[in-house]
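Contents: one structure, followed by commentary.
For this depiction, one protein chain was excluded, whereas all remaining protein chains were kept in their positions.
Take a look at chain A:
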């Protein structure tokens, strides 16, 4: 038996070395973190593109314009321009003012028109044609839910703008969608104790509700919490979106025996129904020996301007108000005010926060891969963005933070100073289980579009 040995030479050593190197490297390639796998719209050059999908036309165009201003400011701050705004007060220091993951942030914009189909079309265009890595913005829950599901299917992250319906992070929650704004469940939990103190426990409420996802959600939450106080719901009447003249819905309130009118309306509907309710003398009315009261569960300072004097003394809730004195809010108001000459709205605030939170999550994850970014956002605790200590809950992708109960100011000092903060409801009081009956849903699995 003979052993045939091949002589070692330079070539065979090099070949063996190359093969050995390849063999050693192979497991690394296949087992390294998932985010090195390709994903949709992976940024290749020195820039990464965000997609800002806001209403630029239609009834919410002013709110959309404010959202866009906030996004532009956020991009400036992320790229290291301007005074840095809330990046200076944000608890995470991952972003260093030099873009995200070494890439400068650029952006494209779309017009939602506050219509689900138009919003989906503009989001699709930004994802497919402009290569947007993330879509954010919007001023309506119907739109948010539609765009969120599109982003889930496409495989990009959706950072919701102003959307207040429970469904966005409830039954319609998606693994790729995240909401910073509060919801109707939190509004109910925050508002009810204040209403109890102001109006007592023996009240009869009449609801006028905008006939779409947000209105139903708002009506359900307020009914749930006020009925738990002992209030009785006399009637809950659905009104068509954009009804304009609400007189035919308001006159039945007069002799219904109700002593509280809850207007589950937002935007133009809220401006019109509230103005007309005041014209019908409801605020001067005495029913059941009590002063008749009006409640507007979701307030917006931009919309309050449209209602003029009618808003004075009316209770509601809001996600954020520029008069807050915490460090983060003040930094944001200063930065926004100096840039544009007036204070930001709650829509602007939530959009700014969402852009910063997304950029920060990418930086912390070290990638733009959607599922890694989602993982970085899930169960993330942060502070310094104007709402106190906040949790981005992993189970439903909903932010939990303090909620503001506000009242229309009796003596406003300026056209912007319309809301008075009555109470800052602590986060613990508005928290709920992610599988609670009214809000349960299935996140599904994250999609990176690969």
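As a working rule, a contact is a pair of C-beta atoms (placed from the backbone, for glycine too) under 8 Å apart; a residue touches a chain by one contact, two chains touch by 3 or more; residues count from 1.
Simple rule for what comes next: contacts and distances are computed from a predicted model.
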From the options "Acyl carrier protein", "YdbS-like PH domain-containing protein", "Phosphoribosylformylglycinamidine synthase subunit PurQ" or "Branched-chain amino acid ABC transporter permease", the chain left out of the display has the UniProt protein name "Branched-chain amino acid ABC transporter permease"
Given the contact definition stated above, which residue among A:121, A:237 or A:421 touches the chain not shown here?
-> A:237
From A:41, A:89, A:184 or A:272, residue that would touch the chain that is not displayed = A:272
Taking the full complex into account, what residues of chain A touch the chain not shown?
-> 57-62, 235, 237, 240, 242, 244-245, 247-249, 251-252, 254-255, 268, 271-272, 275-276, 279-281, 284-286, 302-303, 305-310, 322-323, 330, 333-338, 341, 343
